[in-house]
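Once you've had a glance at the structure underneath, I'll fire off some questions.
The complex is shown incomplete by one protein chain, all other protein chains being positioned as in the whole.
Chain naming follows the written order as A, B, C and D, and within any one chain the residues start at number 1.
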Amino acid sequence: MGVSMSYLPLTFLLPLLGTFILALSRGHMSERGSVWVGVSSVGLAALVTAFITIQFMSGDQSAQTLTLWTWISVGNFTPTIGLALDGLSITMLGIITGVGFLIHLFAAWYMRGEEGITRFFAYMNLFVFSMVLLVLGDNLMLLFLGWEGVGICSYLLIGYYYRDSANGAAAFKAFLITRIGDVFLAIGLFLIFAELGTLNIAAILEQAPAHWATGDSLVRWAALMFLGGALGKSAQLPLHTWLADAMAGPTPVSALIHAATMVTAGVYLIARMHGIFDLAPDVLHLVGVIGAATLLMAGFAALAQTDIKRILAYSTMSQIGYMFLALGVGAYDSAIFHLMTHAFFKALLFLSAGAVIVSCHHEQDMRKLGGLWRRLPLAYMGFIVGGAALSALPLVTAGFYSKDDILWQSLAADQKGLLLAGLVGALLTSLYTVRLIIGTFHGEMKSDHARNAEPGRGLQHGLPLILLAVLSTFIGAMIHPPLSGVLPASPGESTEAGHTALELIAAGTAIAGIALAAWLFLRKREALARLVSGGPGASLWTLWNQAWGFDLLFDRLLVRPFRILVFILRRDIIDALFGLVASITKGLNAGLTRTQTGRVRTYATSMVLGATVVLIFLAFGQ
Amino acid sequence: MILLWLVLVPFIGGLLCWQADRWGEKAPRWIALITMMLVLIMTLVLWLQGDYQLPAMNAGADSIRWAMEWKVPWIPRFGIDVHLALDGLSLVLIALTGFLGMLAVLCSWKEIDDRIGFFHLNLLFILGGVVGVFLAIDLFLFFFFWEMMLVPMYFLIALWGHSGSEGKTRIRAAIKFFIYTQASGLLMLVAILALVFAHHANTGEYSFSYADLLQTPLSENMAMVLMLGFFIAFAVKLPVVPLHGWLPDAHAQAPTAGSVDLAGILLKTAAYGMLRFALPLFPEASQTFAPIAMTLGLVGVFYGAVLACGQRDIKRLIAYTSISHMGFVLIGIYSGSELALQGVVVLMVAHAFSAAGLFIMSGQLFERLNTRDLQEMGGLWGRMGSLPGFSLCFVAASLGMPGTANFVGEFMVLFGTFPTAPVVVIIGACGMVFAAIYSLILMQRVYFGPSLNDQKFEGLDGREFTMLLGIFALVVLFGLYPQPLLDTTSAVMGEVQGLFQGSLPAGSVPMSSLAGGGQ
Amino acid sequence: MELAFYLSGLVAVLATLGVVTGTNAVHALLYLIVSLIAVAIVFFALGAPFAGALEIIVYAGAIMVLFVFVVMILNLGQGAAEQERIWLKAQTWVGPSILAAVLLGVLVITLWRGNTGLVIEGETLTAKAVGATLFGPWIIVVELAAMLLLAALVTASHVGRLPSATSGEHSGGDQ
Amino acid sequence: MLTSAHMMALTPVILVCATAVTVMLGIAWRRQHAATALVSILGLNLALVSLYLVYSAGDVSTPLLVFDRLSMLGMVLVLASTLACLTMSHAYLEGYPGRKEEFYLLMLCAAAGGMVLVASQHLATLFFGLELLSMPLYGMLAYTYRDKRSLESGIKYLVLSAAATAFLLFGMALLYSQSGRLDIAGLLAGLESSGGGAWALAGAGLMLVGLGFKLSIVPFHLWTPDVYQGGPGPAATFLATASKAAVFIVLLRIVMVAPAFHVEWLHTVLGGLALLTMIVGNLLALIQTNLKRLLGYSSIAHFGYLLVALVVADGLAVETAGIYLITYLMTTLGAFGVVTLLSSPYSGEDASALHHYRGLFWRRPYLAAVLTVCLLSLAGIPFTAGFIGKFYIVALGVEAGRWWLVGGIIAGSVIGLYYYLRVMVTLYLVEPGMRGRDAPDNWGMKAGGVVVLGLALLVIAFGVYPTPVIDWMSVLTSPVH
Partner (left out) sequence: MNGIPMEHGLILAAILFAIGLAGLMFRRNMVFVLMSLEIMLNSAGLAFIVAGTAWEQPEGQAMFLLVITLAAAEASVGLALLIQLYQRFRTLDTDAVSGMRG
């Protein structure tokens, strides 16, 4: 065990400590103190991570494990509290603590003066803790612990502004839908344990090929279950509906949880369990198909949003769709690579959006903003750089390299359909990105909020934006995750045929998209407005605005029936049935009481009646 | 002898409390607290001293070994003894009783302000009865304690309860509770007697001793009928769904201490009874019955969850969640795998804590708001000090958040059951979603949303804070390191599993059904 | 002898019917006395003269006189008979009578079916034999009868006191 | 005819009768309430002591009476119940403005009747014991006749009881006609040799009516609540305890020694009645608000349970009946005792409406505690004697495999719980503005208080450690020694 391993627990213990301090302060801590504790705990974790990364990179980069204690030990069921460090987890760890730290820092600016800032940082720290455990856990139980932990933190942070019941509902929805995914994951766990007798990831990956033939029905079920879990967490079809609503939380939360880290946990999971998915190629293919479908669906939906955060949310779905697509073609490291760059530029975009929102007094409707580029230069810069990376502007942005890689891998894997989807998605991305930037920063200011926008100041505001902007450019793309030994080789590694051509096409698509968008939204604004104000254009707009109506579908299919069921049963029908027994008893009592007339004659008659019956029984009974 | 004291101490303490009423308000409270602490300390001492990891015996009654035993003849006419015995399972549950007993005393510190002595008398008598249930291994004695704990509980609900909504008075709730449990208890008595007479017919001797009766050979039908007698009694108490009607009323109307005891311990006596008696005494019948029991468990999981969603009364809501959780316990018990059985133990302990926490929380809400109606709450988050935070913790525990003991228990049950009954587990796992729904509804309705007014409420005082923190610390402790618990009960559970599986027809079919479905 | 039995039996039944259907208490009592005497004749016919004599002396004599006495004390008058007539509407008596008839039917059928074949010869059983029984092995019962009568006496004297006596009670002592 | 051994065996009865006569003479000489009570209690105690002597002398049988273990048991039960009733009568009658002493005389007569009844082995003593038991009860029930209810209960009991006696007598006559014997053993032997017979069966049926009436078995039960409610407390108590116990013992004797009665149909009828009785009795009490009526209904139900012992009539039956009777007596005496102590004849009707008892615990904690224990015992909750009794009954039913009856017991108990609990909780409810401790009432000084408290303690003691009583009972109910 290297020196680094013994420090590894610090990466999650520090944020946990932060949570503890904040939670146990019982509200007596000053805002400043809360910020200090909240930010510094993650900052220190980031430092530790950096230290460990250096150690790791300078070593032989082999996987290392550290078992803290045995969690449960019953028979062969022995999940441990054990950490595993390898290229994949260290990449994730870097993203979580690094980007996480920047976002925390930004949040210190964003959240200033808010009620319950202590609570906010407690949740955020707890989130980092859970997320770190998720990626470091060496067994599926521990992974599940982190998995659920991030879920509840996400819930809490979405519902942070608790007074608005819509926020609560959004949080609820987010938790519930991801929980549905979790059920699948849990079933996957049961299945894996029942079959392989272990939950240790390394052991699973090692034993699975021996235990199952490729395409075995059980391994397919297991892979499907894991996929189900990933879909929920990563907001992929059909469990994606929560993400757009999740934007109800504070913007740093959206940046950290719903862009950079948690939503990519599904990608991480599939990459982590690649051994299972490789044994179930059709499920793996399904992953790609779902990714492609999601990226298209979300791309179109993003086109028709007016809330800047919702646009970003759909863009996130869409980008994770890319990652799934990559996973689907077996290009695990491309997926992770895109995960990383996406973390940079999407965090940048969200933070910039946050800057805009705070500056404009929590106005986030694009239709009420506009012309801000002069007032908010830093945010504008962030949007330009982030947007460029998002739409994969060739050569200068990190997004170009990662997305291009994905497209190339799908070509190399001979998945033409997925490739096409990816290209269409790229075009869509450019379109909505430009629409977003133009709508927010150009044209005239459409409300007093925009006119009175106050630019953010200070290190807390500026540093994260600048650093993330740098990472979103080609500089970010120069970081190469050390995945080689961890994940299987990508299909694109063996061949280079057609790579350049594809790069050109992709670059062309991105640029064409940007140009088209600029032309459309700057020159043809009125025409567009007319198009969507009536006729089929309006229906299409509504359809996209509602993100293809999944919410309505779920509402009709699941929510309403459940509500009706709850309503029918709320008085406990079974209990009422037992009440019937009581009523019968009461009825009998009433009947019998009537025999107690108080009259001697009646009593005598009853005696005679009884005697007669007894005599009849005795005389004629036998 | 210490076993006898474990039973006697609460009773003596209760009588003292009653009489201490005349020395002022505080006296009964302190006496009760010290009494329960004594019980807890005695248990912990036993825990530290004893060795509960006896090697699992091969199945068969003669192999039963207790860590500690105490026996004197009681009614020799029928071979009834005062026979107390302790093993890991009972130890854990008694420790739990002691702890929750202390909590119950603490949480009624302010809530109960009249007839304090008599209140504590009842409270301690319940706990004494429960300890008796956990220790008695003479079936008569067991039944004796089983019934005995009902009366004080009845008083607790009827006299110090809250009148519920919709014309449901506390007395009605108390009577309902009593009648359900007593009626089912009589069925158990009949079953016990039938078993004893079967033993008598066989050997010519009366005996109510657990060890003797284990060996009673019974015809298949007879065993099934008697097993059902036991099962129904325990099913009512657990509660299993069609027989659960008493629970929501009792919980909702009981004072906080009553709810804590009810959810925390009394329900556990049922699970204990199944593990200790229903399964080992009738292994074959239980084996045959297992699919039905597990189905009932499933029904309970979902029925409880759905009903919890529809409640307006916060305590009723929590009560229905108990039903849901106990569904998992039932599934685990009848799965018959050691992992699941161990999971049941953890789940019982975990549920005791989380439900106690939730009930204490709702009690504190009631103290501040004077209502338990969810529709009159809302937006309370920032206005109650750390209460919302704790509520969150217990809600998280109740929805089975990893890191809490509930998660460990639930997942062990599911993991353990999966090989024998995959379909049950898959459906049961969906219960997790429902758990999320009802738990979050609770959070949502109480703490989120617009608030009715901006009144600030008192935060938690030191007593309340310590209490809740203590429970939650235990929840997390057992969530992350349940091993001490598991080690203590492993021998017992291994034995139960041995008896249960010993009757399993050879060549059971673990995964085939699922595999078949996958083709 | 048989003739006496059946005839007096018939008289007894008819007179008894007269008792229960009568409206005038004194008339009913007279019917009852007739009935009792008829039964006494039955006793003679069966060969139990001692019982028959007692029947007449104690029953028809002492007890019935007691009844008459009480009825006289209460002095119910004409209105009472009217009242009785009103009470004796068909709906009042039909039900109970049918019930009694059913019971009687069952009894008669049983008696008929379970015939032991014993026939009463009419052999006279003397008072001596009865006395020997009573004061021989049954002596305890005789003593008990004394106790019973004592109890009845005390009860009657306690309960049956008239208002004047009752009012006297308030002033304390009596006897 | 009577040997000295017979006389010896008869001593307890004679002592009781002598006490009655002494009381009578006392009344004639000078009325003195306390002294009368004292003499009565003394006499009964003497009788109890002599009972022990008789017991140790072994079984004695006169032509009409038999002094075996069962009769010893019965006599003890009767005497003990009478003693308790007497003690309570003293408290009850203390404030009665009229003549008090006759009550004791009547009760002593009744006790003598009960003792004769339990020892009877001959239809004559059976009949006369029963009448000696009932006749004074008319007077006792109507004792406080200025209260209309007392008078009403006396009249009702007189008329109905006389009718029941007529049934009984007619039944006896039929049995006699069939067998030509009046002593029970001979009668049954005769029947057996003649192979039963329709007359005997009808006779048994009619006797069942007569005795069933005294035990208030459904459908001969209608009088019970009215009479209990109206009668003065001690009289109702006596009726519910000593009287019923004695009658039950004699039934037990008949059934036990009667192979000829092992006619399946009779048992079926008896079983049906038992089932009916326990269910109907409990159902009737369900929402009753008058405590005395409620106890009346409850006693109906309890005799329904007890009938199970007669139906089974085998194995543990006698022991069960004995145990159950003891528990029933202790409990009922306690419960009625509390009602009696709270009532006074000159404040009108007895305090039996439930609202009288609201919050009793906070006024008179010990009395309320006693009543609670008794109610729990009636409900058959562990830690009380009632539980032991119920345990025995259920055990008996299970042993004999009479599942219908077992089901009836369970159903009945469950219904019973409802009303016992309802009463019980009433004792503890607080009325607004009602606080504080025991009222300054020196009830504890009075013998009645001591008796009920003692009974409650006995109920608990027996519930917790029943072994001595069980041992004693298994000796007493074992076949003749």
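For this structure, a couple of remarks:
The definition used in the following text is that contacts are C-beta pairs under 8 Å (C-beta built on N, C-alpha and C of every residue); 3 or more make two chains touch, one makes a residue touch a chain.
In this text, all values refer to a predicted model and were calculated from it rather than measured experimentally.
Although it is left out of the displayed model, the omitted chain contacts the following shown chains in the full complex: A, C, D.
The chain omitted from view is touched by exactly one of D:Ala18, D:Val159 or D:Leu429, namely D:Val159. Within the set A:His362, A:Arg563 or A:Arg599, the residue that contacts the chain not displayed is A:Arg599. Seen from chain A, the chain kept out of the figure touches residues 593, 596-601, 604-605, 608. In the full complex, chain C makes contact with the omitted chain through residues 1-2, 5-6, 9, 12-13, 16-17, 19-20, 22, 25, 28-29, 32, 35-36, 39, 42-43, 45-48, 50-51, 54-55, 58-59, 62-63, 66-67, 70-71, 73-74, 76, 80, 83-84, 87-88, 92-93, 95-97, 99-101, 103-104, 107-108, 111-112, 115-116, 118-123, 125, 129-130, 132-134, 138, 141, 145, 148-149, 151-153, 155-157, 159-163, 166.
Remark: the residues of chain D touching the chain excluded from display are 123-124, 127-128, 131, 135, 138-139, 142, 145-146, 148-149, 151-156, 158-159, 162-163, 165-166, 169-170, 172-174, 176-177, 180, 182, 199, 225-226, 229-230, 288, 293.
To be clear about the criterion, only the chains that are shown with their structure count from here on.
By count of C-beta pairs in contact, C-D exceeds the other of the chain pairs A-D and C-D.
Put simply, the C-alpha centre of chain B and that of chain D have 43 angstrom between them. One inter-chain figure worth recording: chain A and chain B are separated by 37 Å, centre to centre, where each centre is the mean of the chain's CA atoms. Residues of chain D in contact with two or more other chains: 198, 201-202.
Counting partner chains per residue, chain B has no residue touching two or more of them.
Listing the residues of chain D that touch chain B in their complex gives 361-362, 376, 381-383, 387, 391, 394-395, 398-399, 406, 409-410, 413-414, 417-418, 421-422, 425, 428-430, 437, 465-467, 470-471, 474. Interface of chain A with chain D (complex): residues 585-586, 588-589, 592-593, 595-596, 598, 600, 602-604, 606-607, 609-611, 613-615, 617-619, 621-622.
Of all the residues in chain D, the ones that touch chain A in their complex are 155-156, 159-160, 163-164, 167, 198, 201-202, 204-206, 208-209, 212-213, 218-220, 222-223, 225-226, 263-266, 268-269, 273, 280, 283-284, 286-287, 415.
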